[in-house]
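Of the protein chains in this complex, all but one are displayed in their positions.
Letters are used for the chains, namely A, B and C, taken in the order the chains are written, and counting of residues starts over at 1 for each.
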Amino acid sequence: MADNGDDDSQYRIKEGDYVVLKRGDIFKAAQIQLKKKVIFEKQWIYLDNAVGHFYRTTFEIGSGGTLHPKKSKELESSTAAKEAGTDNRNIVDDGKSQKLTRDDIEMLKEQGLKGQEIIQQLIDNSSTFKDKTEYAQDKYIKKKKKKYENTVMILKPSCRILAMMYHGREPGKICHLRHDTLAQMLTLANVHAGSKVLVFETCSGLVLGAVMERMGGFGSVIQMYPGGEPLRPGVESFGFPSHFHDMLHEFPICHVNALLAGTLDTKAKDPNTGTASPPLINLEQSILTTGDSQQNKPEVKQQGRSAEEQSMEASSDANRSDDQAKEDREKRKEAKSQERKVKLEEKRKKMAAAAALLEGRNADGLVIASRFHPCPVLLGLLKFLAPSRPFVVYSQHKEPLIECYTKLKEVGGTVSLRLTDTWLRHYQVMPNRTHPLLLMSGGGGYVLSGITVSVDHSKAAGSPQAEEPAPKKLKLTNTEG
Amino acid sequence: MADNGDDDSQYRIKEGDYVVLKRGDIFKAAQIQLKKKVIFEKQWIYLDNAVGHFYRTTFEIGSGGTLHPKKSKELESSTAAKEAGTDNRNIVDDGKSQKLTRDDIEMLKEQGLKGQEIIQQLIDNSSTFKDKTEYAQDKYIKKKKKKYENTVMILKPSCRILAMMYHGREPGKICHLRHDTLAQMLTLANVHAGSKVLVFETCSGLVLGAVMERMGGFGSVIQMYPGGEPLRPGVESFGFPSHFHDMLHEFPICHVNALLAGTLDTKAKDPNTGTASPPLINLEQSILTTGDSQQNKPEVKQQGRSAEEQSMEASSDANRSDDQAKEDREKRKEAKSQERKVKLEEKRKKMAAAAALLEGRNADGLVIASRFHPCPVLLGLLKFLAPSRPFVVYSQHKEPLIECYTKLKEVGGTVSLRLTDTWLRHYQVMPNRTHPLLLMSGGGGYVLSGITVSVDHSKAAGSPQAEEPAPKKLKLTNTEG
Amino acid sequence: MSFVEYSDHIQEGDVAIIYLGHDSMMPVKVQQGAQTQTRYGAIRHSTDLIGKRYGSKVTCSKGGWVHVLHPTPELWTVTLPHRTQILYTTDIAMITMMLELRPGSVVCESGTGSGSLSHAILRTIAPTGHLHTVEFHQQRAETAAQEFRQHRVDHLVTVRNQDVCKDGFGVTGVADAVFLDIPSPWEAVKHAEAAMKTQGGRLCSFSPCIEQVQRTCEALAHQGFEEISTLEVLLRVHDVRTVSLPLPDFGSLPSESPERTAAVAVKTTTPPREIPGHTGYLTFATRART
Partner (left out) sequence: MSFVEYSDHIQEGDVAIIYLGHDSMMPVKVQQGAQTQTRYGAIRHSTDLIGKRYGSKVTCSKGGWVHVLHPTPELWTVTLPHRTQILYTTDIAMITMMLELRPGSVVCESGTGSGSLSHAILRTIAPTGHLHTVEFHQQRAETAAQEFRQHRVDHLVTVRNQDVCKDGFGVTGVADAVFLDIPSPWEAVKHAEAAMKTQGGRLCSFSPCIEQVQRTCEALAHQGFEEISTLEVLLRVHDVRTVSLPLPDFGSLPSESPERTAAVAVKTTTPPREIPGHTGYLTFATRART
């Protein structure tokens, strides 16, 4: 970064840092906490030893899960001096080509041999390796490497890495949003420093974090969230500097209609009277009920803490006498009520701040990526955008976006609507062995993008909007006939 | 072909042959008819001179549209001795780099310069050509070649060539069926010599012809056709030997229900009594009414002859006196009636033959590719297949095939259902300039394929069918939540 | 049963395909007295298979049931024992069309490999064509020849165990089409030419790496092949699903009755998470008459 480009400290791993562990194409987000076990690829690791090292250092995982920095270049060197056969003609598949047994390999491991050394042993003891084609040798080494190499690289998190991580490990948590699709969304929405961007997502906060990264702490991001609490565990993984969080606001969507109607009361309630003007929505009431509403249910699964609380409560109630239980319940009720009041006030302030940002209906961008039907979400939130501002809607499926498109064409107020997806393929580039990777992602989801314009209800003839979709449709019908 | 492998005559162009004209990637089907003009790429050509030459000969189009065989290799040689610049840095785009004017070029043409010579002139007179990168030079030459070269190659038709031709020139006439999609269909339907295949298509006969080519004259093909007449202009273009047509049968779909119900009467009607047993469908009646039915209307556009007839009739009626017109009408009516009877008898025989083939409900394959909704077509025609036989349904759009899939799962009787499409990309392979072509087809349509099985209405628990779709669905719903 | 001709009923010696479920099939050699184990229990050939109609539902010993299918080259491709990397139906379909194969075609192929393409070629060129297939790996050549006999297509095919790059296809001037799937196809281009009819024909070379394609295209151009065209074809499967999309609750205004939270069911398709991203490049070319 320009502001402290020569300061090395930001390039070093510190205690408390959010980091990403990497082995091959496998990523995992973690935090550097001393003496705390982290599971990575079925192994326990302690990250303590990483502190002080530079990011992108590769560590060998020692016995007991401790990390030891690997000498650079060791990893990169080609494993075996290759003596390739020209074809596989003499290879007979009898399952007897490997002289090392499973037990032999376990023994080598116990002797403390490193992954790379084990692989070399495997090669030396393979009767067919030298006869295999280079292509087949390479495949063999890769397979074994994956199995026996025992290293981890520690990376500084970024949108690129976290997006790849989520898509690779837990696509269900990010609605199967592929990283290149996210890239399209950020660009098509013109997300940049200094703007005011609305985000509605159920992608664990990945999309929210991506937007925040692109804004670099300048401007405002308003998370429009469903249910009782904004959910964004993924934002933490970005490890943003604390001032980034100053630009983050949140607003529960269950108050969107009230806000649009001008009936939302976000003023502090007088604790003595406890009343609000009748036509206005009572914030406390609605916040309290929101938590219990149907709406919230789908979230519960993801929201570990609240689900846990509920189940703990239920089990502790079960084995007590009625009286004692009653008393306890009263106490807890009291404590909870107090706690709730504090939370409520905090929430009220937050909501008031977000409402203030939204009221002008002059947001600069809208990004939607959720498991909800995108059509009502889009139509509802579009109202907060200034004219001539881009919006993007992601959906894992095309059909709901077709509906969005149709609906937007009906109601007007948008131009440049486009429904797209992207096709992504990676390549192996090696001398004489260049080809696309044999597997690719089946799909990265769909994006509907567009730009808002001032709404005008008098539709003139010969206008671009009237002229736009009709001729194509007509043409298609003709060729159909 | 094996049967007459050394006979050269089949490799020579003969009068009456159906051929395909080719220039670059442009194809056009034609017939070799003496003294008959053919339009190809906005040029009039006479194909007379092609007779006696071998297929795949390239001809130069001379003045007056006559063909002159080109010396071999002349075409293939690289046009210009390339002296390429390493980059485009010194090229200023001022539109003045070409010294030859439009008039100059017209003069060169009048002087009888061939395309290749004109292109060389253009290169010699371009001030920037030498400074262009090889890549840019190549692009330039290709562009000019397309404009000024004046040759045509004559090919023997084949499914490969005709499928590419239709998709390139008139995709609307073949429901946008791309040639690789057709290839998948023929293979997935296991179309081969000796089998009995049902075809329902509105692809100008391309699909029917493709099936016939694959069957090589062995077995039977039954075209199930909508409307009054089977439409298959494309089959002619294949130029099949006459015995291929012996395997071709046709059956109007408007009698499918009657055939299935066993109420179709295909016996010759006694001309004296003119009656048929009451419960059976009267064939004459139905054939006559079919021609006028709604069903037939969409076909009329494609069916040049009948539309022409109708309009001729209408216009001639207009400018005559009522009496004379009446008399004429009577006469015509009489003649038409006689004609119709002959046609009818012919049609009856054909239908009886096709019905006999269908009645056993033991067809070996079903191929559907039409502009109709595939769901009722598939469900109707599937009944004619033997168990353990493949079927394929093509649709330009995915949605109707989703419906087919769902319906088939409901009614049972099929396994191995799969909805697919294919992605096709071509490459430029040249030293140091290898890359995918910059344009590709947007889509080749979708195919639903499957295999029939014996129907069994008692659904056992733990059966493959019960077990198959449910778990996946469940899994998906989980990751959605 | 034969791989080039349908039968209605299962007979002793047939190869039948047991359909257990999507992507779960197995080939069975039908033999009087034999049994086949499946996850739904045993299938007794004598009572459960022989004499039954292809496509029948067969109840296994554990009570579950399967369907018995007539073999086709396509079912064979997904069930055959892999001795090598094999060609799959998507590429095979394209090869068949682009080589202009049809009944009567004479085809040269190398290598035979696991015979996946060979069976598809045989299906298409029967009953009057012939396949000359060359495999340099002796064991594989023998196994392939044996399979062709079992599948009753051996009258249509000649298997040769030799190195096509050194020794060619063992025939000259007979082929309408040549197919190459070998590590150095450019070394076999001359032999391909020799095998083809003097009147010309079509050639296809399948290679996973672009460098192989480059050398092959160069060799083809050098040998005077025309219409040289390289392409890639990939299959995309669309799994049909119904998904439930919850509707958001934007809150009701005091004047309205509270919105009920609801969800909408949408019929859609999803792609498998991973799909084939590459099988190989297909290079086609035409040999003009010599």
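Side notes on the structure shown:
Here is the rule we use: a residue touches a chain if its C-beta (ideal position, glycine included) is under 8 Å from a C-beta of that chain, and two chains touch if they have at least 3 such contacts.
As the structure is a computational prediction, the values presented were derived from the model and not from experiment.
Within the whole complex, touches from the chain that is not shown fall on A, B. Note on the undisplayed chain: of the listed residues C:117, C:157, C:192 or C:210, the one touching it is C:210.
Check A:32, A:188 or A:258 against the missing chain and you find that the one touching it is A:188.
Counting the whole complex, the residues of chain B in touch with the unshown chain are 86-90, 92-93, 133, 135, 171, 226, 253-258, 261, 263, 279, 281, 286, 293-295, 298, 371-373, 376-377, 380, 396-400, 425-426, 431-443.
By the touch criterion stated above, the residues of chain A touching the omitted chain are 1-3, 5, 8, 11, 54, 56, 72, 76, 158-160, 163, 179-180, 182-184, 186-188, 190, 192-195, 213-218, 362, 364, 386-390, 398, 402-403, 405-406, 415-427, 429, 431, 434, 446, 451-454, 456, 460, 462-464, 467-468, 472-473, 476-477, 480.
Following the convention adopted for this analysis, only the chains that are shown with their structure count from here on.
Taking the mean of all protein C-alpha atoms as the reference point, the chain centroid lying nearest to it belongs to C.
Chain centres here are means of the Cα atoms, and by that rule the chain farthest away from chain A is B.
Counting C-beta pairs in contact across B-C and across A-C shows that the higher total falls to B-C.
Distance between chain centres (mean CA atoms), chain A to chain B: 47 Å.
Note on chain placement: the centre of chain A and the centre of chain C lie 39 Å apart, centres being C-alpha means.
Within chain B, the positions touching two or more other chains are listed as 423, 480. Across the assembly, chain C contributes 210, 232, 236, 243, 267-268, 270, 281 as residues in contact with two or more other chains.
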